[in-house]
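One protein chain is absent from this view; the other protein chains keep their places.
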Amino acid sequence: MRTGVWLIGARGSVAVTSMFGALAVRAGLAEPIGCVLESPELHSDALPGIGELVFGGHDISSIPLGKKAAALAEAGIVPARLAPAVRDALLEIEQDVRPLPLRDTQAEVADAIGADLDDFRRRHQLDHVVVINVSNTEPAPRPHPAHADLDALRAALAGPEPVLPPSALAAYAALRAGCPYVEFTPSTGARLPALDALARSKRLPYAGHDGKTGETLVKSALAPMFALRNLKVRTWSGVNLLGGGDGASLAEPDANAAKSASKQRVLTETLGYAPQGDTRIDYVEDLDDFKTAWDLISFEGFLGTRMRMEFTWHGCDSALAAPLVLDLARLTAAAHRAGRTGPLTELAFFFKDPLGDVPHALVEQWQVLRAAVDALGPRGTAP
Amino acid sequence: MRTGVWLIGARGSVAVTSMFGALAVRAGLAEPIGCVLESPELHSDALPGIGELVFGGHDISSIPLGKKAAALAEAGIVPARLAPAVRDALLEIEQDVRPLPLRDTQAEVADAIGADLDDFRRRHQLDHVVVINVSNTEPAPRPHPAHADLDALRAALAGPEPVLPPSALAAYAALRAGCPYVEFTPSTGARLPALDALARSKRLPYAGHDGKTGETLVKSALAPMFALRNLKVRTWSGVNLLGGGDGASLAEPDANAAKSASKQRVLTETLGYAPQGDTRIDYVEDLDDFKTAWDLISFEGFLGTRMRMEFTWHGCDSALAAPLVLDLARLTAAAHRAGRTGPLTELAFFFKDPLGDVPHALVEQWQVLRAAVDALGPRGTAP
Amino acid sequence: MRTGVWLIGARGSVAVTSMFGALAVRAGLAEPIGCVLESPELHSDALPGIGELVFGGHDISSIPLGKKAAALAEAGIVPARLAPAVRDALLEIEQDVRPLPLRDTQAEVADAIGADLDDFRRRHQLDHVVVINVSNTEPAPRPHPAHADLDALRAALAGPEPVLPPSALAAYAALRAGCPYVEFTPSTGARLPALDALARSKRLPYAGHDGKTGETLVKSALAPMFALRNLKVRTWSGVNLLGGGDGASLAEPDANAAKSASKQRVLTETLGYAPQGDTRIDYVEDLDDFKTAWDLISFEGFLGTRMRMEFTWHGCDSALAAPLVLDLARLTAAAHRAGRTGPLTELAFFFKDPLGDVPHALVEQWQVLRAAVDALGPRGTAP
Partner (left out) sequence: MRTGVWLIGARGSVAVTSMFGALAVRAGLAEPIGCVLESPELHSDALPGIGELVFGGHDISSIPLGKKAAALAEAGIVPARLAPAVRDALLEIEQDVRPLPLRDTQAEVADAIGADLDDFRRRHQLDHVVVINVSNTEPAPRPHPAHADLDALRAALAGPEPVLPPSALAAYAALRAGCPYVEFTPSTGARLPALDALARSKRLPYAGHDGKTGETLVKSALAPMFALRNLKVRTWSGVNLLGGGDGASLAEPDANAAKSASKQRVLTETLGYAPQGDTRIDYVEDLDDFKTAWDLISFEGFLGTRMRMEFTWHGCDSALAAPLVLDLARLTAAAHRAGRTGPLTELAFFFKDPLGDVPHALVEQWQVLRAAVDALGPRGTAP
């Protein structure tokens, strides 16, 4: 099963770490640590292998992939010793990374994106191409009546005014071109009624939102503990300090608000009520891709006794995101092949703000995921 | 269903907090926060109510329950404003708390314990009496051949030398008297082949070990996160600072070793390997019952990138333990009534070092518990 | 030396904790822990005793002092067991707490404040009355040309428009009435050229700003460590979570900005440069007066090696502030008696944002303070 992975934001840290890692794993130089599908309980022959993935993508930046990889190595995000081994393969991928098209109308941009996707599929003879957005977080978009109806949307896109935020436009173009779409950021992506209708009409699946890589991952592991123990969480307040490209874009109040809401959702869903406190995101350039999150949880136990818990998380965002990008590409391609259409709610395990009415406790999400992998096909034989 | 709860260590902090809380809940003065069985998903009419529990027990201490309750209120473990309301009821319980019997042989001690249990059951016309050990942690016992065989054990107990550690002797006496036994500490309790045989021959259930109240509770919520995400934990090192009675006893190197082993077990079972690092227990009198635990977790992600997490837990041990004691009393009584015999492996949710080959992820343990509660009988009607 | 302490915000947590504590110390029921002047190295007979302080003040609130004290006891800020012993004395102070005067012009308000101060001094035959602002933090005031000149200020105050923020108006009234003024909050207080001129013309001292009670206290102890070791601080980023009255007022963006700037000043002054990062203040009602602050410090050592430090501070703001209020009252009264006029720069030890060009390392500030106490007079004999 030849599987293409088309990354929006292909020259960013997450994308290049994903490519770098897939190449290193293919060359036998690195273990697939952090790749959920490589744990023994989820390994399945119904999934394309990491080494079978073919990369391409769009970006507004023009920094060469090799130069970005060198910067990642310098920052300790990927190991410098592996850089020489993946250099040539990165240069090959460079041929499939295009500038994000600019046109007069969004309809024309969608056509241009679709042409790039067709070209990519044809040139590499791919069975499936999964489009994944790993670019910076957008501000929350302004509502537009055409978001609710596919015909209205088609008409509006032909007009001179932008109707869709960039992520939704990419989703529209991907689905039109027959490609499943995964939203790895908190941005809109395919989460509009018109795009859901498009996905169903094209019999395509889509997934999202917002890869669960750090503080929220911990929240989804800890919040169930308080819930199951019937302890009453009074305050859950956190701060995220991060540098890097996404840090700068999240420092914008609008993007920050979108992200923070996504990060608190797990609490309300798991606990059944909203504790006091917020999640702050502060940009600290110096920290680069190594994010530090600190959370204070104040809770009430038997007879009202007050207790506290704190945690600090020092994670490397790109190193945590990249293996999930590979997992999602493989799962979404296999789901496409298996005929799944519409929102892939079974992938909630991977997302801060998952699609559908799904469990928010990490272990339950994993159980749903395991069932979905089992349903894809036999585990131990070739597909 | 009139249910007796006989506490070994009845004048200690955990026991008196349990009694105080049950009385306050019965009087409608406190919410049953921290009582797992009071969450909507586990509520069942097949379980005795908190207000139906009747308390008694043994202790080597002779501090009056009322005085202990006052000390707990002074230390902020139970609310001072509720003390007047439970004073009379505590005085009544005082009638059922006996000095731990001293005799020449362990056989005679067991007889005396049994006589106290019979007396308690008769006086209060109880359907079931659950014996729960909440006394201080014992040093690991020396092995003895009679531990493996019930007949040999009976013979050995009649001799002049002690054969069983105090917790196992209590379990022996309880089972002989027809009472299910719950080991809430890391001590031996019923976990000996001879005692398992006794329980089965008497058609009684037993449960344990070591109530999961603090750091290990967090471990059982967090370790699955690393496992499910296929992240490689390199170091998991922790320190527990605690005062209080159990703090002093755990400062003994032997008891400390027993407890530490119990606390690391969840890691090996959940991760499938033992990371570097230990769990230290240090006695700091000043901290009293408010334990502070700190854990450092160092882990490896994609391409070997090193990351870290830390947490601090400021918990009140007695306030965390007491509602679990009530839960265990109710569950064990209901299991007895339902005819369950032998180890109650379905109660792993409550224990650091559970009996049987059971899941160690907290959410999975809870799912097992829910199934067990469901099996006890209907949820919404009177039993 | 009979010394009056007139508190602006006399019914707030800091004020009532100060009164409660002074009364408890006077009655021999509490040790003066946290009172800097009671350490052996600073004890001086030239200072009025804690027991000699006479309290009064203004407030816009009308909650009785006794009721406020009960609330503080309930919240664990003052010990409930001492409440009965200070009840009567608090009732006496009640006679000297007046509503903050309302008039048509600020000149008239100042006159009314002055009349209250004169009355207080006369009734209690006080040698000195020190006015201390412990009310909520104001937003940063709008500049006004009259701030720079005393004559212009006098003229402007007679007009219908407010010229001074409330704290500066209190300082103006205090100085006019012959009372030294201490600004314990980040608000303007006496820090205007016109008020400095007034203080000098009346031969009065004044002090401020912003009592150093928590996170900034730690910063002033830790920042010198990095400076003296020639380590390069890259990031110093913090968050303060607090409830209580001041928490709510600091949640206002303007007050928040004033406070945050005050909190970062110590870094720039001590390190000689401004590291990246900010100090956030978030209001979390549930935490009440118990503030939690968390700081991340990332620094560079030999050959650029990157290292980190974190700290968490769980402090009770009122319990930390109250003994400093008593210290400042005693020091300012003694300075007044000793003929000191203008800004008391020697009190930098007490403030986040001290007056004058002073050292910011805590130990150096203490050395300056000790020299100032020595200069007040003999240590071991009656003055």
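Chains here go by letter, A, B and C, matching the order in which they are written, and residues are numbered from 1 within each.
Operating definition for what follows: contacts are C-beta pairs under 8 Å (C-beta built on N, C-alpha and C of every residue); 3 or more make two chains touch, one makes a residue touch a chain.
These figures come from a predicted structure and were not determined experimentally.
Chemist: Of the listed residues C:Phe20, C:Trp236 or C:Tyr283, which contacts the missing chain in the full complex?
Modeler: C:Phe20
Chemist: Return the single residue from B:Glu94, B:Asp149, B:Asp282 or B:Asp374 that touches the missing chain.
Modeler: Checking each option in B:Glu94, B:Asp149, B:Asp282 or B:Asp374, the one touching the absent chain turns out to be B:Asp282.
Chemist: From the list B:Ala115, B:Ala152, B:Ala261 or B:Leu296, which touches the chain that is not on show?
Modeler: Checking the options B:Ala115, B:Ala152, B:Ala261 or B:Leu296, the one contacting the hidden chain is B:Leu296.
Chemist: For the chain not shown, which residue from C:Gly57, C:Pro323 or C:Pro354 touches it across the whole complex?
Modeler: C:Pro323
Chemist: What residues on chain B make contact with the chain left out of this view?
Modeler: Contacting residues on chain B, toward the hidden partner: 234-235, 237, 239, 241, 276-278, 280, 282, 284-287, 292, 294, 296, 298, 308, 310, 312, 314.
Chemist: Please output the residues of chain C touching the missing chain, sorted low to high.
Modeler: 17, 20-21, 24, 30-36, 38-39, 76-79, 82, 217-218, 220-222, 224-225, 227-232, 300-305, 307-316, 319-320, 322-323, 349, 361-364, 366
In this text, only the chains that are shown with their structure count from here on.
Chemist: Roughly how far is chain A from chain B, centre to centre by C-alpha average, rounded to an integer in Å?
Modeler: 43
Chemist: Once you find the CA centre of chain B and the CA centre of chain C, what distance in Å lies between them?
Modeler: Distance between chain centres, rounded to whole Å: 50 Å.
Chemist: Mark out which residues of chain A touch at least two other chains, giving numbers and ranges.
Modeler: Residues 308, 310, 312, 314.
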